[in-house]
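Just one protein chain is left out here, and the rest sit where they should.
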Amino acid sequence: MFDFIFKRETPEAIKKGNKAIVRIQRFNPEVDEKPYMEEFEVPMTPDTTVLDALHHIKTEQDGSVTFRRSCRHAICGSCAMNINGSNDLACHRPLSESLDYHGKITIKPLPFQPIIKDLVVDRTTFWAQYMKIKPWLIPPDDIPEKEFRMSPEEVEALHNAETCIMCGACYSSCQVVGLNKEYIGPHALLKSFLRTADPRDSIPGERLEIVDGDNGVYRCHTIFNCIDACPKNLNPTEAIETLRKLAQKRLAYEEAREERQKTLNEPIREA
Amino acid sequence: MYRSTGFISFLLRRISGVALVIYLALHMWVIGSVNQGPEVFNARLNAVQTPIFKLFEIALLAAVVYHAFDGIRLLIVHYFDVTDKRKSLFYAAFAIAAILTVAGGVPILMFMLQG
Amino acid sequence: MRTFQLQRYSAIALLIFLTIHMIVVHYPPFHIDFSRIIERLDDPVWKAIDIAFILAVVIHALAGSYMVLTDFQRVGKYKRVLAGLAIVLGVWAMYYGTVTVLNFTPPV
Partner (left out) sequence: MPNNTITHDVIVVGAGLAGTWAAMVAAREGVKDIGVLSKIHPLRSHSGAAQGGIAASLSNTRPVAGTGPRGPLEQIPPGEEPVDSPDLHMFDTIKGSDWLGDQDAIRILVDDAADVVYEYEHMGCVFSRTPDGRINQRRFGGHSAPRACFAADWTGHVLLHTIHEQALRNNVKFYAEWYVMNLIIEDNICRGVVAMDVLTGEVHTLRAKAVMFGTGGYGRAFKITSNAFANTGDGVAIAYDAGAPLMDMEFVQFHPTGLYRHGILMSEACRGEGGYLINNKGERFMEKYAPDKMELAPRDLVSRSEQTEINEGRGVMEDGQGIFLDMRHLGREKILSRLPQVREIAINFVGVDPIDAPVPIQPTAHYSMGGIPTTVDGQVIANAAGDPVVGFYAAGECAAVSVHGANRLGTNSLLEASVFGRRAGYAIAEFVKGGAQLYPVSGDPAERQRQRIKSLLDRDGDELVEHIAQDLKSTMTDNCGVFRDEDRLKVAMSDIKELQERFKHARTMDKGRHFNTDLLATLEAEHLLTFSEVIVAGALARTESRGAHSRTDFPKRDDEDWLKHTVAHKTDDGPKLSYKPVSIDWEKYPPQERKY
């Protein structure tokens, strides 16, 4: 942040932009007492991603550098980590755009979760909260031969939540989670919104009851970090706000849902 | 750690809120004594009329104003879909609070210096 | 009604009361003139407004403190104790405040 004041001489290769220095927080609880930072120098081209850099380090320099990854194009949610102080997916982030004035990038594991090794964190509470909100849809008993009819608008309304890849960037950016792991968390509340808002779901009331508690939507203090952190540009805060409002008129919402479900098997009328 | 506007606003809101609760307790302690006779009341009032308390008063003003406008900002976020404007909203609330604090604080300071 | 809503509604009430309070008590500034307070508090309408103000601020302060404390996971276990405490404290504060306002006798 104050780099422009403390600007020092930058190494030639880094000035030319074909080398970068990657600072990684290392921690192996088997041998280390506490986390420490380690620097690696990696080659860089304009299309090198942060994940590429980590891979280069792992395969050429130090195989014990540990991180999760799989798809490498921002869809599997494995590689969320804390890059230069904010959470992001390593795989979709260009290295050259993440460097400071010294050609350095700082990578740490996701905050607020216990570290297993280096950049790998223990996500037990993350998944426990996911389970708590019952992420599965429960369709009505009367299942048609073909599809339930949903309007393109109804589908569109779910897109904010449907593309969540459960990477946990939001969860680990929220200071409330830092204080209290019993808080359901933005990821699970977003998922809960997805199910609650889906016209095909038949237990919206029960869902609202689950999130309508001290550790549900009311624990969110509207910090907005979850929006800033989300690599898929989703908006958990808005979902939480919506859930809060729905929770206050739960009975009416349940009735509306029952009403909507009566026409689930009929074509949406066109304007 | 995330030092976003959201977090800063949250932190300031908390600090100001807790500070206000403490002030409230103090305030009740002072005003409540009004029915216990003038001596008690004046003693307590005098205890909070020292110059150092005038400085606290400015801090109090800052806390109230910030907390109030941050509260308004939150209420806006709750009832309107404005999460896109989250940064601007915070800056706006902060700026208004800062202006009002200065507007109210300068007279207090002058009052204090004068007497 | 939940703490959350209590806090929002009391906040809205506070916005109104605090504005009034600022104007009538602190404006014009530098004149904490007790005669003014005395005059005002002789009026039962003002007494009612002030009691409502106290109610709002007490609710808001206690709900807020409760929220700040229960945000800590460890404190979460004592939620019920805290809630009980808050109610007792609230009732006492209301009693104290109401008595103060109703019995207000101008200091001589």
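Each chain carries a letter (A, B and C) given by its place in the written order, and its residues are counted from 1.
Note that in this section a contact is a pair of C-beta atoms (placed from the backbone, for glycine too) under 8 Å apart; a residue touches a chain by one contact, two chains touch by 3 or more.
Since the structure is predicted, the reported quantities are computational estimates derived from the model, not experimental observations.
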Chains still shown that are in contact with the chain withheld from the display: A
Options A:Asp62, A:Glu209 or A:Glu258, residue touching the unrepresented chain: A:Asp62
Residues of chain A in contact with the chain not shown: 28, 30-31, 46-47, 49, 58-60, 62-64, 66-78, 92-94, 116-117, 120, 131, 134-139, 143, 145-152, 154-155, 158-159, 162-163, 165-166, 194-195, 198, 200-201, 267-268, 270
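FYI, only the chains that are shown with their structure count from here on.
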Interchain centroid distance [CA atoms averaged], chain B/chain C, Å: 15
Whole-Å separation of chain centres (CA-atom averages), chain A against chain B: 36
Interface hub residues of chain A, defined as touching at least two other chains: 221, 244
Contacts with 2+ other chains: residues of chain C: none
Of chain B, residues touching chain C in the complex: 14, 17-18, 20-21, 24, 28, 31-32, 34-35, 37-38, 41-42, 64, 68, 71-72, 75, 78, 107-108, 111
Residue ranges of chain C in contact with chain B within the complex: 8, 11-12, 14-15, 18, 29-30, 57, 61, 64-65, 68, 93, 96-97, 99-100, 103-105, 107-108
Chain A-touching residues of chain C, taken from the complex the two chains share: 2-5, 70-73, 76, 79
